[in-house]
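With one protein chain held back, the other chains of the complex are shown just where they sit.
For chain A:
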Amino acid sequence: MSNPAIHLTLVLLLPLAGGILTYLSGQSMVRRTALVGMVPGLIAAGMLLFMSNDSSITIRFDWLPGHSLGWQVDHVSAVLIALVYFISFLVHLFSLHYLQHDPSIHRYFAKLGFFTTSMLGLLAADHLLLVFVFWELVGFSSYLLIGFWFSQEDKAKSAREAFMVNRVADAGLLIGVILMVMVLDQPFLSELSAVSSSPLVHLAGIGLLIGALGKSAQFPFFGWLPKAMAGPTPVSALIHAATMVAAGVYLLFRVVPVLSPLVMGLAAILGAVTALMAAIAALTQHDIKKVLAYSTISQLGYMVLGVGVGAYQASLFHLWTHAFFKAGLFMAAGAVIHYFHELRHDDHEFDGQDMRNMGGLRKVLPVTHLVYLLCGLALSGLPFFSGFLSKEGILSGAWIWASQTGLWAYVVTDMAFITAFLTPLYVGRQILLVFYGEPRTVVERLQGMEPLWKVKLPLLLLAIASVWVFSAINPFNPTGWWLNAYLFSNDIFRAPEGFDYIEKLTFGLSVVLSAGGLLVSYWYFRPSRSQAYSNAGVPQTWYGRLSYRGWFMAEVYAALAKVYDALVMLSAWFDRKVIDKAVNAVGVASVVLSKAAAIFDREIIDGLVNLMAWLANLVGRLFTGIQSGKVQHQLVWMMVVLLAILLWFQF
């Protein structure tokens, strides 16, 4: 293996190796072994940035004759690998605090390492088959992590549901991959070239799109992400905010060259629809993590929209900024939940994730409050925060696209802008309800809730990264991302001649929308009103319930499962009434012919087995005849066969 190959192998395998080591050395050693793989891996990932700087690292190896597989790390992969490492490292740190009392914490770190390696493999894979393999590994490891507390039945069930929804979408991806590799002959992501539109190209694109929609929790698959919140909260920060759900966007970003305009349009529509639906669903949630889950879906909708309208660089930018502030939000939420678990650890009825029980937490969790505030403002898209810059690019891209596409496309753009107003609304609501006002349960300061290395450091790093200077020097220039030159050689989506006014309008409108959203949320949830919230129940109006139940996605899935059940019943009925009848008919017919009817009369499988036993018996008897031990008989048998052959071909 060449030098870069060895290095890449190390980068990919270190988290897994560290995880296995942690698992094998047991629970008592976790404090010492948890970071064994991550620290050298982080350094190696940093070196990977330099190694891929001049030219991409490309590795090809033969697999089956005529098929070679390959890896490639170009600038985009290298940056994302570093990003995943960074977030994963912080999550490792935070998990040490969050799960410190869990008896299976060593198993947790093994799973976390496994997930990290799978995710890195997905980013480094170049051949679509490898992409698919790691795609599935990512899904599987996420399933393991969601179901980490598998002894609680509802959590195990949630993990299974999330996994199954992903399976359905992965079938689409598989179709896309097979078409790309076998029919369109474009197996390598780095060598994709534009193809002329044909039904097959559409189909391949739609297959890939379905896969991406599934992994990125887009309509109609987004029901699984709220379910995935059953896992430990640091896991939600890593998987369901920063990395795995972004895989769909990453895949779309990679395959843009072969996506037909039809598929792109579809992506834009579905992305915008998802963004709006999820934002509405986030408005009424009581569970602190569910708000974040729906907001993640909504933001991923933005990214898919960005790819669909051709502003995929802006999507990648948003993926980048979102990874930081959403991971920050989730970890801060984890800190809140952890605090309540410590505070009320003897009260099993108490729900530490219900915002109705919170309020006024800024006094007991000051650092968490600060982090939540910074990351939340970034999420709501306020100027001087990273979220503003990246969202701006997508919004103006959508507007420009609409002005070039047609009148109907403005509906998509409008949905994106409405979402831009709803986002600060639910963010503001959550911050006000959790951290401001008077506490709705008795709280007190606890010792050791915000230890420096395991909580303050990761949280503050993520919060600081959400401020504008860490994305672009100019806080108002959405194309000013300092990585633009490195990732896209400055070849980025810009407004064409005569469309400058759209960028200016978008700018003004986003400032107004985000500030307005925050103000509205303050009006409704201002501290003096927040006490009433503790009695808030489940919304009763039809629109309230639609939002609260997340558009009844779970019910839709259940209904689909019922349809599937019905199909199964139907085929069982068909099997019974038609196939079995046919078998019986054959049986009746053969009763006349031979004893074999007795075998065929039973069910098919039984019949086959019996037939085989009968055949084996026959041969067995034949053999006992031949191999009676008398060598003369055997020789005679041999000669007879030989003679038969001679006679057969001669006459």
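Couple of notes before you dig in:
Here is the rule we use: a residue touches a chain if its C-beta (ideal position, glycine included) is under 8 Å from a C-beta of that chain, and two chains touch if they have at least 3 such contacts; residues count from 1.
Note that contacts and distances are computed from a predicted model.
Candidate names were "NADH-quinone oxidoreductase subunit N", "DNA gyrase subunit B", "CheY-P phosphatase CheC" or "Elongation factor 4", and the UniProt protein name of the unshown chain is "NADH-quinone oxidoreductase subunit N".
The chain not shown here is touched by just one of A:64, A:182, A:407 or A:442, and that residue is A:64.
On the side of chain A, the interface with the absent chain consists of residues 61-65, 612, 615-617, 619-620, 623, 626-627, 631, 634-635, 637-638, 641-642, 645-646, 648-650, using the contact rule stated above.
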